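Below: one structure in C-alpha coordinates.
A protein chain is absent from this complex, but the other protein chains hold their places.
Here the chain labels run A and B in written order, and each chain numbers its own residues starting at 1.
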Amino acid sequence: MEQLKLDYKTILSNYIHNQNERNLYIGQNFIKRLIQKNVTPEEVISIHKQALEDIIEDLPEYTIHAYDFLIEVMVHFGLKLKEHQSLLMKQEELRIEMEVAAKIQNTLLETTIPNPEGLDIGMISVPLRKMNGDYVHFMHDHKRFLSIAVTDVVGKGVPAALCMSMVKYGLDTLEYANSNPSYVLEVLNQLIEKSVDDGMFVSMCYGRYDLEKDIFTWSSAGHEPPLYYHSRENAYYDLESKELLLGILPDVKYSQKDIKLNDNDFIILMTDGVTDFRNREEFDPRQYIKELALSCRHLNAQEMCDNIHKQLQVLHNYKLEDDFTIVIIKK
Amino acid sequence: MAEKVTVEIVTELDIVTARKLGRKQAKQIGFNKVDQARITTAIGELAKNIFQYACEGKIIIERINKEGKKGVSITSIDQGPGIADVQKALEDGESYGAGLSSVKRLVDSMHIFSEEGKGTTVKVEKWLR
(Lines give C-alpha, C1' and ligand atoms only; values in the text may rest on other atoms or scores of the structure.)
Protein backbone atom coordinates (compact mmCIF):
# COMPACT_ATOMS: atom_id res chain seq x y z
CA MET A 1 0.00 0.00 0.00
CA GLU A 2 2.80 2.44 0.88
CA GLN A 3 4.43 1.76 -2.48
CA LEU A 4 1.12 2.42 -4.20
CA LYS A 5 0.80 5.74 -2.43
CA LEU A 6 4.32 6.76 -3.42
CA ASP A 7 3.79 5.77 -7.03
CA TYR A 8 0.51 7.64 -7.18
CA LYS A 9 2.20 10.73 -5.81
CA THR A 10 4.81 10.57 -8.57
CA ILE A 11 2.23 10.09 -11.30
CA LEU A 12 0.05 12.91 -9.98
CA SER A 13 3.03 15.20 -9.56
CA ASN A 14 4.12 14.56 -13.12
CA TYR A 15 0.69 15.39 -14.41
CA ILE A 16 0.39 18.57 -12.36
CA HIS A 17 3.64 19.78 -13.85
CA ASN A 18 2.94 18.62 -17.34
CA GLN A 19 -0.61 17.87 -18.48
CA ASN A 20 0.22 15.70 -21.43
CA GLU A 21 -1.51 12.61 -22.73
CA ARG A 22 1.34 10.31 -21.74
CA ASN A 23 1.07 11.19 -18.03
CA LEU A 24 -2.66 10.74 -18.20
CA TYR A 25 -2.22 7.35 -19.79
CA ILE A 26 0.15 6.22 -17.02
CA GLY A 27 -2.50 7.31 -14.52
CA GLN A 28 -5.11 5.16 -16.26
CA ASN A 29 -2.87 2.12 -16.23
CA PHE A 30 -2.39 2.62 -12.52
CA ILE A 31 -6.03 1.56 -12.04
CA LYS A 32 -5.08 -2.06 -12.70
CA ARG A 33 -2.82 -2.08 -9.66
CA LEU A 34 -5.50 -0.44 -7.53
CA ILE A 35 -7.94 -3.16 -8.47
CA GLN A 36 -5.40 -5.92 -7.81
CA LYS A 37 -4.89 -4.57 -4.30
CA ASN A 38 -8.64 -4.27 -3.70
CA VAL A 39 -8.43 -0.54 -3.17
CA THR A 40 -11.89 1.00 -2.76
CA PRO A 41 -12.95 4.30 -4.35
CA GLU A 42 -12.93 6.12 -1.01
CA GLU A 43 -9.33 4.97 -0.46
CA VAL A 44 -8.36 6.31 -3.87
CA ILE A 45 -9.67 9.69 -2.84
CA SER A 46 -7.77 9.49 0.41
CA ILE A 47 -4.56 8.59 -1.44
CA HIS A 48 -5.14 11.47 -3.81
CA LYS A 49 -5.72 13.89 -0.96
CA GLN A 50 -2.54 12.80 0.81
CA ALA A 51 -0.47 13.04 -2.34
CA LEU A 52 -1.78 16.51 -3.03
CA GLU A 53 -0.96 17.61 0.51
CA ASP A 54 2.62 16.41 -0.05
CA ILE A 55 3.01 17.96 -3.49
CA ILE A 56 1.48 21.33 -2.78
CA GLU A 57 2.61 23.15 0.27
CA ASP A 58 -0.01 25.19 2.10
CA LEU A 59 -2.93 23.43 0.51
CA PRO A 60 -5.90 25.56 1.58
CA GLU A 61 -7.88 24.28 4.55
CA TYR A 62 -11.12 24.27 2.55
CA THR A 63 -9.66 21.97 -0.08
CA ILE A 64 -8.77 19.45 2.61
CA HIS A 65 -12.28 19.70 4.02
CA ALA A 66 -13.69 19.20 0.56
CA TYR A 67 -11.68 15.97 0.17
CA ASP A 68 -12.83 14.72 3.56
CA PHE A 69 -16.36 15.40 2.45
CA LEU A 70 -15.82 13.47 -0.75
CA ILE A 71 -14.40 10.48 1.18
CA GLU A 72 -17.49 10.50 3.35
CA VAL A 73 -19.80 10.66 0.34
CA MET A 74 -17.93 7.89 -1.47
CA VAL A 75 -18.22 5.49 1.46
CA HIS A 76 -21.96 5.92 1.42
CA PHE A 77 -22.11 5.87 -2.34
CA GLY A 78 -20.22 2.58 -2.42
CA LEU A 79 -22.65 1.16 0.12
CA LYS A 80 -25.72 2.13 -1.88
CA LEU A 81 -24.17 1.00 -5.14
CA LYS A 82 -23.55 -2.41 -3.62
CA GLU A 83 -27.16 -2.65 -2.47
CA HIS A 84 -28.33 -1.71 -5.91
CA GLN A 85 -26.09 -4.29 -7.54
CA SER A 86 -27.27 -7.03 -5.25
CA LEU A 87 -30.86 -6.16 -6.18
CA LEU A 88 -29.96 -6.43 -9.84
CA MET A 89 -28.35 -9.78 -9.19
CA LYS A 90 -31.43 -10.97 -7.36
CA GLN A 91 -33.51 -9.87 -10.29
CA GLU A 92 -31.32 -11.82 -12.66
CA GLU A 93 -31.64 -14.92 -10.49
CA LEU A 94 -35.42 -14.59 -10.54
CA ARG A 95 -35.37 -14.20 -14.30
CA ILE A 96 -33.41 -17.41 -14.68
CA GLU A 97 -35.69 -19.27 -12.28
CA MET A 98 -38.67 -18.02 -14.21
CA GLU A 99 -37.21 -19.23 -17.44
CA VAL A 100 -36.67 -22.70 -16.00
CA ALA A 101 -40.24 -22.71 -14.68
CA ALA A 102 -41.57 -21.64 -18.06
CA LYS A 103 -39.68 -24.48 -19.72
CA ILE A 104 -41.09 -26.99 -17.27
CA GLN A 105 -44.55 -25.62 -17.85
CA ASN A 106 -44.15 -25.88 -21.59
CA THR A 107 -43.13 -29.50 -21.32
CA LEU A 108 -45.90 -30.23 -18.86
CA LEU A 109 -48.63 -28.58 -20.87
CA GLU A 110 -47.50 -29.66 -24.26
CA THR A 111 -50.36 -30.77 -26.49
CA THR A 112 -50.35 -32.63 -29.72
CA ILE A 113 -53.12 -31.71 -32.05
CA PRO A 114 -54.88 -34.92 -33.11
CA ASN A 115 -55.32 -35.59 -36.77
CA PRO A 116 -58.39 -37.79 -37.13
CA GLU A 117 -59.90 -38.72 -40.44
CA GLY A 118 -62.78 -36.53 -41.47
CA LEU A 119 -62.10 -33.65 -39.09
CA ASP A 120 -59.67 -30.76 -39.44
CA ILE A 121 -58.29 -29.29 -36.20
CA GLY A 122 -56.14 -26.20 -35.76
CA MET A 123 -54.85 -24.43 -32.69
CA ILE A 124 -52.79 -21.46 -31.57
CA SER A 125 -51.95 -20.54 -27.96
CA VAL A 126 -49.65 -17.62 -27.26
CA PRO A 127 -48.83 -16.56 -23.70
CA LEU A 128 -48.60 -12.85 -22.92
CA ARG A 129 -45.69 -13.35 -20.55
CA LYS A 130 -43.37 -16.28 -20.10
CA MET A 131 -46.00 -18.52 -18.57
CA ASN A 132 -49.32 -19.33 -20.11
CA GLY A 133 -52.62 -18.98 -18.25
CA ASP A 134 -54.44 -20.66 -21.14
CA TYR A 135 -54.33 -24.35 -21.81
CA VAL A 136 -55.67 -26.63 -24.49
CA HIS A 137 -56.00 -30.33 -23.83
CA PHE A 138 -56.79 -32.86 -26.53
CA MET A 139 -57.58 -36.50 -26.12
CA HIS A 140 -58.18 -38.97 -28.90
CA ASP A 141 -58.82 -42.62 -28.25
CA HIS A 142 -58.17 -43.39 -31.93
CA LYS A 143 -61.61 -44.78 -32.12
CA ARG A 144 -64.86 -42.96 -32.12
CA PHE A 145 -64.29 -40.06 -29.73
CA LEU A 146 -62.08 -37.08 -29.48
CA SER A 147 -62.18 -34.47 -26.75
CA ILE A 148 -61.03 -30.85 -26.52
CA ALA A 149 -60.70 -28.73 -23.41
CA VAL A 150 -59.97 -25.01 -23.72
CA THR A 151 -59.09 -23.51 -20.38
CA ASP A 152 -58.33 -20.06 -19.02
CA VAL A 153 -57.18 -19.39 -15.47
CA VAL A 154 -57.93 -15.98 -14.03
CA GLY A 155 -54.86 -13.85 -13.85
CA LYS A 156 -51.58 -14.24 -15.64
CA GLY A 157 -48.04 -15.36 -14.99
CA VAL A 158 -46.89 -17.70 -12.24
CA PRO A 159 -50.07 -18.01 -10.11
CA ALA A 160 -52.09 -18.87 -13.20
CA ALA A 161 -49.46 -21.37 -14.33
CA LEU A 162 -49.43 -23.19 -11.00
CA CYS A 163 -53.19 -23.49 -11.03
CA MET A 164 -53.07 -24.71 -14.61
CA SER A 165 -50.77 -27.59 -13.71
CA MET A 166 -53.47 -28.77 -11.33
CA VAL A 167 -56.15 -28.54 -14.02
CA LYS A 168 -53.97 -30.55 -16.37
CA TYR A 169 -53.44 -33.18 -13.70
CA GLY A 170 -57.20 -33.31 -13.14
CA LEU A 171 -57.90 -33.72 -16.84
CA ASP A 172 -55.27 -36.41 -17.19
CA THR A 173 -56.53 -38.53 -14.34
CA LEU A 174 -60.27 -38.45 -14.82
CA GLU A 175 -60.75 -38.10 -18.47
CA TYR A 176 -61.50 -40.53 -21.21
CA ALA A 177 -62.21 -39.25 -24.65
CA ASN A 178 -65.75 -40.58 -24.38
CA SER A 179 -66.63 -38.97 -21.03
CA ASN A 180 -69.64 -36.71 -20.88
CA PRO A 181 -68.54 -33.05 -20.95
CA SER A 182 -70.91 -32.13 -18.12
CA TYR A 183 -69.44 -34.89 -15.96
CA VAL A 184 -65.86 -33.75 -16.65
CA LEU A 185 -66.71 -30.18 -15.62
CA GLU A 186 -68.46 -31.34 -12.46
CA VAL A 187 -65.48 -33.38 -11.29
CA LEU A 188 -62.96 -30.68 -12.18
CA ASN A 189 -65.04 -28.10 -10.36
CA GLN A 190 -64.88 -30.17 -7.18
CA LEU A 191 -61.13 -30.53 -7.49
CA ILE A 192 -60.47 -26.85 -8.16
CA GLU A 193 -62.96 -25.56 -5.60
CA LYS A 194 -61.16 -27.48 -2.87
CA SER A 195 -57.67 -26.40 -3.88
CA VAL A 196 -57.68 -22.72 -4.77
CA ASP A 197 -58.33 -19.61 -2.73
CA ASP A 198 -61.21 -17.17 -3.11
CA GLY A 199 -60.90 -14.99 -6.13
CA MET A 200 -59.11 -17.65 -8.15
CA PHE A 201 -61.11 -19.53 -10.75
CA VAL A 202 -60.93 -21.28 -14.07
CA SER A 203 -63.13 -21.04 -17.11
CA MET A 204 -63.38 -24.03 -19.40
CA CYS A 205 -65.14 -25.10 -22.51
CA TYR A 206 -65.14 -28.83 -22.90
CA GLY A 207 -66.23 -30.57 -26.06
CA ARG A 208 -66.45 -34.18 -27.21
CA TYR A 209 -66.56 -35.02 -30.86
CA ASP A 210 -68.18 -38.17 -32.10
CA LEU A 211 -66.32 -39.04 -35.28
CA GLU A 212 -68.91 -41.59 -36.38
CA LYS A 213 -71.95 -39.35 -36.11
CA ASP A 214 -70.21 -35.96 -36.44
CA ILE A 215 -71.81 -34.73 -33.28
CA PHE A 216 -70.06 -32.16 -31.11
CA THR A 217 -71.24 -32.31 -27.51
CA TRP A 218 -70.16 -29.33 -25.47
CA SER A 219 -70.38 -27.91 -22.02
CA SER A 220 -69.12 -24.59 -20.73
CA ALA A 221 -68.10 -23.33 -17.31
CA GLY A 222 -68.08 -19.55 -17.51
CA HIS A 223 -66.06 -19.63 -20.68
CA GLU A 224 -66.06 -17.26 -23.64
CA PRO A 225 -68.87 -18.69 -25.80
CA PRO A 226 -67.65 -20.64 -28.83
CA LEU A 227 -68.77 -19.64 -32.31
CA TYR A 228 -70.50 -22.17 -34.51
CA TYR A 229 -70.63 -21.50 -38.22
CA HIS A 230 -73.43 -23.23 -40.09
CA SER A 231 -72.28 -23.41 -43.67
CA ARG A 232 -75.58 -24.24 -45.39
CA GLU A 233 -77.35 -21.34 -43.68
CA ASN A 234 -74.25 -19.17 -43.97
CA ALA A 235 -74.87 -18.09 -40.37
CA TYR A 236 -73.10 -18.03 -37.04
CA TYR A 237 -74.50 -19.23 -33.75
CA ASP A 238 -73.09 -18.18 -30.40
CA LEU A 239 -72.83 -21.24 -28.21
CA GLU A 240 -74.00 -19.42 -25.11
CA SER A 241 -74.30 -20.93 -21.69
CA LYS A 242 -74.64 -19.16 -18.38
CA GLU A 243 -73.07 -21.84 -16.28
CA LEU A 244 -70.69 -20.99 -13.50
CA LEU A 245 -66.91 -20.79 -13.61
CA LEU A 246 -64.97 -23.68 -12.08
CA GLY A 247 -63.75 -23.29 -8.52
CA ILE A 248 -66.33 -20.93 -7.11
CA LEU A 249 -68.96 -23.16 -5.50
CA PRO A 250 -68.91 -26.86 -4.66
CA ASP A 251 -71.40 -29.30 -6.25
CA VAL A 252 -72.26 -27.26 -9.32
CA LYS A 253 -74.23 -29.14 -12.00
CA TYR A 254 -73.46 -28.55 -15.64
CA SER A 255 -75.52 -29.27 -18.72
CA GLN A 256 -74.39 -30.26 -22.19
CA LYS A 257 -75.65 -29.70 -25.70
CA ASP A 258 -75.21 -31.41 -29.06
CA ILE A 259 -74.44 -29.93 -32.44
CA LYS A 260 -74.41 -31.90 -35.65
CA LEU A 261 -71.60 -30.76 -37.89
CA ASN A 262 -72.10 -30.84 -41.65
CA ASP A 263 -69.55 -30.31 -44.38
CA ASN A 264 -67.76 -26.94 -44.19
CA ASP A 265 -69.22 -26.16 -40.77
CA PHE A 266 -66.72 -25.01 -38.20
CA ILE A 267 -66.53 -24.22 -34.51
CA ILE A 268 -64.21 -21.62 -33.00
CA LEU A 269 -63.24 -22.13 -29.36
CA MET A 270 -61.29 -19.29 -27.79
CA THR A 271 -60.26 -17.62 -24.56
CA ASP A 272 -61.19 -14.09 -23.50
CA GLY A 273 -57.77 -12.86 -24.58
CA VAL A 274 -59.08 -13.15 -28.13
CA THR A 275 -62.14 -10.99 -27.56
CA ASP A 276 -60.42 -8.44 -25.32
CA PHE A 277 -60.67 -5.33 -27.49
CA ARG A 278 -59.55 -2.84 -24.88
CA ASN A 279 -59.09 0.63 -26.31
CA ARG A 280 -60.81 -0.54 -29.48
CA GLU A 281 -64.32 0.07 -28.35
CA GLU A 282 -65.57 1.00 -31.80
CA PHE A 283 -65.44 -2.72 -32.68
CA ASP A 284 -67.70 -5.49 -31.50
CA PRO A 285 -65.00 -8.12 -30.90
CA ARG A 286 -67.10 -11.20 -31.57
CA GLN A 287 -68.54 -9.72 -34.73
CA TYR A 288 -65.05 -8.81 -35.88
CA ILE A 289 -63.80 -12.35 -35.28
CA LYS A 290 -66.79 -13.82 -37.09
CA GLU A 291 -66.00 -11.77 -40.16
CA LEU A 292 -62.30 -12.56 -39.98
CA ALA A 293 -62.99 -16.30 -39.82
CA LEU A 294 -65.49 -16.08 -42.65
CA SER A 295 -63.00 -14.30 -44.86
CA CYS A 296 -60.51 -17.13 -44.48
CA ARG A 297 -62.79 -20.16 -44.26
CA HIS A 298 -61.31 -21.54 -47.49
CA LEU A 299 -58.07 -22.22 -45.54
CA ASN A 300 -57.51 -25.25 -43.34
CA ALA A 301 -58.17 -25.00 -39.60
CA GLN A 302 -54.56 -24.32 -38.62
CA GLU A 303 -54.14 -21.62 -41.24
CA MET A 304 -57.38 -20.03 -40.09
CA CYS A 305 -56.09 -19.87 -36.49
CA ASP A 306 -52.79 -18.36 -37.56
CA ASN A 307 -54.49 -15.91 -39.84
CA ILE A 308 -56.94 -14.69 -37.19
CA HIS A 309 -54.09 -14.29 -34.72
CA LYS A 310 -52.07 -12.29 -37.20
CA GLN A 311 -54.98 -10.02 -38.10
CA LEU A 312 -55.75 -9.33 -34.45
CA GLN A 313 -52.12 -8.57 -33.73
CA VAL A 314 -52.22 -5.97 -36.47
CA LEU A 315 -55.49 -4.54 -35.18
CA HIS A 316 -53.98 -4.16 -31.70
CA ASN A 317 -50.66 -2.83 -32.99
CA TYR A 318 -48.88 -5.99 -31.82
CA LYS A 319 -49.84 -5.25 -28.25
CA LEU A 320 -52.15 -8.06 -27.24
CA GLU A 321 -52.82 -7.73 -23.52
CA ASP A 322 -53.72 -11.26 -22.52
CA ASP A 323 -52.86 -14.89 -23.16
CA PHE A 324 -54.35 -15.73 -26.55
CA THR A 325 -55.82 -19.08 -27.57
CA ILE A 326 -57.93 -20.20 -30.50
CA VAL A 327 -58.96 -23.72 -31.49
CA ILE A 328 -60.87 -24.35 -34.68
CA ILE A 329 -62.53 -27.61 -35.64
CA LYS A 330 -63.73 -27.87 -39.15
CA LYS A 331 -65.73 -30.52 -40.90
CA MET B 1 -13.58 9.90 26.26
CA ALA B 2 -15.20 6.98 27.99
CA GLU B 3 -14.50 3.41 26.92
CA LYS B 4 -18.16 2.90 26.15
CA VAL B 5 -21.02 5.15 25.09
CA THR B 6 -24.65 4.29 24.56
CA VAL B 7 -27.09 6.23 22.38
CA GLU B 8 -30.81 5.53 22.50
CA ILE B 9 -32.29 5.68 19.03
CA VAL B 10 -35.79 7.11 19.15
CA THR B 11 -35.85 9.98 16.70
CA GLU B 12 -34.03 10.60 13.46
CA LEU B 13 -31.88 13.16 15.26
CA ASP B 14 -30.41 10.36 17.39
CA ILE B 15 -28.90 8.85 14.24
CA VAL B 16 -26.79 11.99 13.86
CA THR B 17 -25.81 11.90 17.56
CA ALA B 18 -24.67 8.29 17.27
CA ARG B 19 -22.61 9.13 14.20
CA LYS B 20 -21.03 12.09 15.97
CA LEU B 21 -20.00 10.04 18.99
CA GLY B 22 -18.76 7.22 16.80
CA ARG B 23 -16.57 9.48 14.73
CA LYS B 24 -15.09 11.03 17.87
CA GLN B 25 -14.30 7.59 19.27
CA ALA B 26 -12.77 6.38 15.97
CA LYS B 27 -10.60 9.48 15.74
CA GLN B 28 -9.32 9.06 19.29
CA ILE B 29 -8.46 5.42 18.71
CA GLY B 30 -6.40 6.55 15.78
CA PHE B 31 -8.33 5.49 12.71
CA ASN B 32 -7.54 7.39 9.53
CA LYS B 33 -10.07 9.55 7.68
CA VAL B 34 -11.28 6.75 5.42
CA ASP B 35 -11.86 4.34 8.28
CA GLN B 36 -13.49 7.07 10.30
CA ALA B 37 -15.90 7.55 7.45
CA ARG B 38 -16.54 3.81 7.25
CA ILE B 39 -17.16 3.42 10.96
CA THR B 40 -19.47 6.41 10.96
CA THR B 41 -21.35 5.14 7.94
CA ALA B 42 -21.76 1.71 9.57
CA ILE B 43 -23.14 3.34 12.72
CA GLY B 44 -25.47 5.45 10.60
CA GLU B 45 -26.81 2.41 8.76
CA LEU B 46 -27.34 0.39 11.94
CA ALA B 47 -29.08 3.31 13.61
CA LYS B 48 -31.26 3.86 10.55
CA ASN B 49 -32.27 0.20 10.63
CA ILE B 50 -33.41 0.60 14.23
CA PHE B 51 -35.28 3.78 13.40
CA GLN B 52 -36.99 2.32 10.31
CA TYR B 53 -37.78 -1.25 11.27
CA ALA B 54 -37.75 -1.47 15.05
CA CYS B 55 -38.79 2.07 16.05
CA GLU B 56 -36.73 1.92 19.24
CA GLY B 57 -33.35 0.58 20.29
CA LYS B 58 -29.83 1.61 21.11
CA ILE B 59 -26.34 1.81 19.70
CA ILE B 60 -23.36 1.00 21.94
CA ILE B 61 -19.93 2.18 20.85
CA GLU B 62 -16.97 0.62 22.67
CA ARG B 63 -13.19 0.70 22.54
CA ILE B 64 -11.79 -2.79 22.33
CA ASN B 65 -8.33 -4.32 22.77
CA LYS B 66 -7.09 -7.74 21.73
CA GLU B 67 -3.52 -9.03 21.57
CA GLY B 68 -2.16 -5.52 21.59
CA LYS B 69 -4.49 -4.42 18.81
CA LYS B 70 -6.89 -1.54 19.25
CA GLY B 71 -10.30 -1.33 17.72
CA VAL B 72 -13.88 -0.29 18.01
CA SER B 73 -17.03 -2.33 18.36
CA ILE B 74 -20.51 -1.14 17.59
CA THR B 75 -23.52 -3.00 18.91
CA SER B 76 -27.06 -2.26 17.86
CA ILE B 77 -29.83 -3.68 20.03
CA ASP B 78 -33.51 -3.40 19.28
CA GLN B 79 -36.76 -4.98 20.41
CA GLY B 80 -38.28 -4.88 16.94
CA PRO B 81 -39.87 -7.62 14.87
CA GLY B 82 -36.58 -9.48 14.46
CA ILE B 83 -35.37 -11.40 11.44
CA ALA B 84 -36.85 -14.86 10.99
CA ASP B 85 -34.06 -16.18 8.81
CA VAL B 86 -30.83 -14.19 9.09
CA GLN B 87 -29.08 -16.05 6.31
CA LYS B 88 -31.96 -15.45 3.94
CA ALA B 89 -32.13 -11.78 4.92
CA LEU B 90 -28.46 -11.34 4.11
CA GLU B 91 -28.68 -13.27 0.85
CA ASP B 92 -31.90 -11.75 -0.38
CA GLY B 93 -30.84 -8.30 0.61
CA GLU B 94 -34.39 -7.45 1.59
CA SER B 95 -35.31 -4.57 3.88
CA TYR B 96 -33.28 -5.03 7.05
CA GLY B 97 -30.86 -7.34 5.29
CA ALA B 98 -30.01 -4.93 2.49
CA GLY B 99 -28.33 -2.50 4.88
CA LEU B 100 -26.64 -5.27 6.83
CA SER B 101 -24.88 -7.07 4.02
CA SER B 102 -23.34 -3.84 2.79
CA VAL B 103 -22.39 -2.70 6.30
CA LYS B 104 -20.43 -5.92 6.50
CA ARG B 105 -18.14 -4.60 3.78
CA LEU B 106 -17.18 -1.59 5.90
CA VAL B 107 -16.01 -3.49 8.98
CA ASP B 108 -13.83 -6.51 9.89
CA SER B 109 -16.45 -8.74 11.44
CA MET B 110 -20.16 -8.88 11.98
CA HIS B 111 -22.37 -11.02 14.19
CA ILE B 112 -26.14 -11.08 14.17
CA PHE B 113 -28.41 -12.53 16.82
CA SER B 114 -32.08 -12.36 16.08
CA GLU B 115 -35.24 -13.94 17.27
CA GLU B 116 -38.54 -13.42 15.52
CA GLY B 117 -40.76 -11.18 17.60
CA LYS B 118 -38.06 -10.38 20.12
CA GLY B 119 -35.63 -8.18 18.31
CA THR B 120 -32.24 -8.08 16.74
CA THR B 121 -28.71 -7.54 18.00
CA VAL B 122 -25.97 -6.75 15.53
CA LYS B 123 -22.37 -6.48 16.65
CA VAL B 124 -19.60 -5.28 14.34
CA GLU B 125 -15.89 -4.77 14.99
CA LYS B 126 -13.20 -2.86 13.23
CA TRP B 127 -9.49 -3.07 14.08
CA LEU B 128 -6.77 -0.55 13.68
CA ARG B 129 -4.28 -1.72 11.12
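Going forward, a contact is a pair of C-beta atoms (placed from the backbone, for glycine too) under 8 Å apart; a residue touches a chain by one contact, two chains touch by 3 or more.
As a working rule, contacts and distances are computed from a predicted model.
K.L.:
Looking only at the UniProt record of the hidden chain, which name from "Anti-sigma factor antagonist", "Multisubunit potassium/proton antiporter, PhaD subunit", "Adenylate cyclase" or "ABC-2 membrane transporter-like" is the right one?
P.N.:
Record says "Anti-sigma factor antagonist".
K.L.:
Quick one: jot down which shown chains the absent chain touches.
P.N.:
Over the full assembly, the chain not pictured touches A.
K.L.:
Just name the one of A:Glu42, A:Glu72, A:Asp265 or A:Asp322 that touches the chain not displayed here.
P.N.:
The one listed residue touching the chain not shown is A:Asp322.
K.L.:
Quick one: say which of A:Ile248, A:Leu269, A:Leu292 or A:Ile308 touches the chain that got left out.
P.N.:
Within the whole complex, the residue contacting the unshown chain is A:Ile248.
K.L.:
Of A:Val154, A:Leu227, A:Ile268 or A:Ile289, which sits in contact with the chain we cannot see?
P.N.:
Checking the options A:Val154, A:Leu227, A:Ile268 or A:Ile289, the one contacting the hidden chain is A:Val154.
K.L.:
Can you name the residues of chain A that touch the chain not displayed here?
P.N.:
With respect to the unshown chain, the touching residues of chain A are 152, 154-156, 197-201, 203, 221-225, 240-245, 248-249, 272, 276-278, 281, 321-322.
In this text, only the chains that are shown with their structure count from here on.
K.L.:
Distance from the CA centroid of chain A to that of chain B, rounded to the nearest Å?
P.N.:
Each chain reduced to its C-alpha mean, chain A and chain B end up 43 Å apart.
K.L.:
Can you list the residues on chain B that touch chain A in the complex?
P.N.:
These residues of chain B touch chain A: 32-34, 37-38, 40-41, 45, 92-93, 98-99, 101-103, 105-106.
K.L.:
Provide the residue numbers of chain A that touch chain B in the complex, in ascending order.
P.N.:
42-43, 46, 49, 68, 71-72, 74-76, 78-80, 82-83, 86-87, 90
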